[in-house]
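The complex appears here minus one protein chain, its other protein chains still in place.
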Amino acid sequence: MIDNRLIYVMSLLLFLVGLYGVLTRKNILKMLVAVSIMETAANIFLIGLGYISNSSAPILSESLKQVNLLGSNISDPLPHSLVLTAIVIGVGTTALGIAIAVRLYSHYRTLNINKMGDKDEL
Amino acid sequence: MSYNSAILLIAAPLLMAFLSFILGIFNKRIPAILLVLTLSFNFYFSTYLLTLVSSKGVLVSVISGFEPPFGINLVLTYFSLLLLSLIYLIILSASVVFVSKKTDENTVKVATLLFLFTAAASGLLLTGDIFNMFVFFEIFAVANISLISLKKNKTSLKGSFKYLLLSSIGSAFLLFGIGMIYGTLGTLNIAEIGLRFYELSPLTGAFIFIMFLGAILSETETFPFNFWITDSYKGARNFVNILLGSASSVAALYIFFRLFFTIIGYPINNRYEFLISMDARLIIALISAISVIVSEIGALSSKSVKRILAFSSASQMGMILFAFSISDFNSFSAALTLIFNLSLSKAILFLSSHEIMKGAKEKNIESFTGGLGRNPVFSALFIFGSLSMVGFPLTLGFYGKISLVASAVSASGYFSILVFVILLASAAELFYYFRLMHKLFVSEQNHTEKTKMNWFYAASGSLLLAVMIILALMPKFTERIVSSAAGDMMDKTTYIERVLKAEDLK
Partner (left out) sequence: MRETSFNTGKFFALIIVAVLGIFMISPFFDTGSGKKISPRLENLKDRVSLHYGLKNVNDASKNIEECQGDYYTCREGVKCNNVIYKETADAETGPANLVTSIVLDYRAFDTLGEITVLFISILGVALLMTGFPALPVKNESMIQSAGAKFLVPIIMLVGIYIFLHGHLTPGGGFPGGAVIATGFLLMFMTSGDYNFRSRRFKTVETAAGTIIVALAIAGLIFKDSFFANFLPNGRLGDLFSSFLIVIIYSLIGIKVGSELSVGLRNLYTGEKDD
């Protein structure tokens, strides 16, 4: 019997950890990791929204013949599908970010974003 | 009769995106030609739907055969279709510029990117489901990132990385907001959320408001989330600048409206009031005013032409957000006029400045010197664009700014104070655009060789200019479409009624 708020608060804390990471890290790969943490936190939050205690996964099988009329014997399937989409989107942006990081490294020979500031003419 | 075939606005570019990859194996020109054809089809179809909507009101198109609020649906409103036609026009002009380029190994891929950009813009503007909006928001952001990074030099890579970072953070914020909405209201349909948002407790509403702000402010180029624009605009290729400065801005402003007005706000006495405790309109107004000031300072202190144009774009976006925040009928009309002005003239400015500066080593203000002698056609285009941008009388910008100031003055206390910021910003704009225009007339060299005319650029620029002149010289016509769209924006009840098929919600 877990209070759902535990999941929400934990995911928010994870989100804040990610935000702090993005704001303070200088290494662009670490920034990407921090962004991934934020996305994961959002996904955990979504999953937590669908949690019903003592319910089973939303898959009909021999052990779960039918969903009862109030839907209290399955966890909410909609957040699961949203998270599936969100994960794939996260993978896509992370791949793109890594490709940009590879290119930036080949230009500057460093991953530190502070050392990438050339004399920026206005 | 159902209007489910409206999905073709999204499906056609998507299908072409996949097909063009295969067809591109045989000939690299085919995708580019298909791009222009598809965009023409989309433009035609959206204007056809626009006429349909203007006679029948809001139409709903169902996907997967499941009625809202259960399935995903598209909502065709006058406002969204008007902006969509505008976006198609801009992508069309940008793709004409793209087609004129020599083919290389990347041509097919870039054409595919443009197809997907079109599909994402259509999806963003038409969808009636908030999670679906998030998905298209991401496609749109990834398309923008890939387009910015095309040049693969230092500036463009840095710009695209910053954009990627901000948009990923924004998407995490948006996901939290969507999760909160689903957790409390149990639905993802925009109309149903809009109908039931008042049920939420004030703290929950404020949470969603802040999450939405975090999601959208980087796209609307609002300070302090606009540090990506300088590198992105400077490093991007010319047609990408047109897309970023015009099409992306319009789409971002549209999402801003949907998130903050259709979902959170509710029209009371010909004015939108937010359904959360604090005065959210004032927060938006303050943010946009600060953004306008900072962007104008940035533009005044810049030497690079693309940077100036980028900052000017950000300040215009701030003005439009300010117009949104006043949120009555007149200010929405002003916002729409400004959106038209921003997108059309910004596209013209990017296009013509690229041609004027062709061959110059440093692409700063000095390279404009003697532009009129070297390149009269594009200099004239640039002058027209900047006159409209600063709001010279008899241009689109003039009408927009005048009605914005009028509606701000007639609004209550704070807004009429903040309008001075807008006036100051206009003065600053006047200064730096006239500085650029002045350079065009100055000629230092005695021999002015004419640069070779690029007919594709000229065609694309004159297409946009023609639309701008028609809109500026036919105020009756412009007023009619703008007031129809503004009426559509004010009429949240019809939107909800039509989507949820409930006849008398009051």
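A few remarks follow.
By letter and in written order, the chains are A and B; residue numbering begins at 1 in each of them.
In this section, a residue touches a chain if its C-beta (ideal position, glycine included) is under 8 Å from a C-beta of that chain, and two chains touch if they have at least 3 such contacts.
Note that the structure is predicted; figures quoted are calculated from it, not measured.
Checked against the full complex, the candidates B:Thr77, B:Thr184 or B:Ser484 give a single residue touching the omitted chain, namely B:Thr184. Chain A meets the missing chain through residues 3-5, 8-9, 12-13, 15-16, 19-20, 23-24, 49-53, 57-62, 64-72, 74, 76-78, 80-82, 84-85, 87-89, 91-93, 95-96, 98-100, 102-103, 106.
Summarising the interface, chain B meets the missing chain with residues 2, 4-5, 7-8, 11, 14-15, 17-19, 21-22, 25, 62-72, 105-106, 109-110, 112-113, 116, 119-120, 123, 131-132, 135-136, 138-139, 142-143, 145-146, 149-150, 152, 176, 180, 182-189, 195, 199-204, 206-207, 210, 500-505.
As a working rule, only the chains that are shown with their structure count from here on.
Separation between the centroids of chain A and chain B, computed from CA atoms only, is 28 Å. Residues 15, 18-19, 22, 28, 31, 35, 38-39, 41-43, 45-46, 49, 78-79, 82, 85-86, 89-90, 92-93, 96-97, 100-101, 103-104, 107-108, 116, 118, 121-122 of chain A touch chain B in their complex. Within the complex, the chain B residues that touch chain A are 131, 135, 138, 141-142, 145-146, 149, 152-154, 157-158, 160-161, 164-165, 167-169, 171-172, 175-176, 178-179, 182-183, 188, 301-304, 307, 362, 364.
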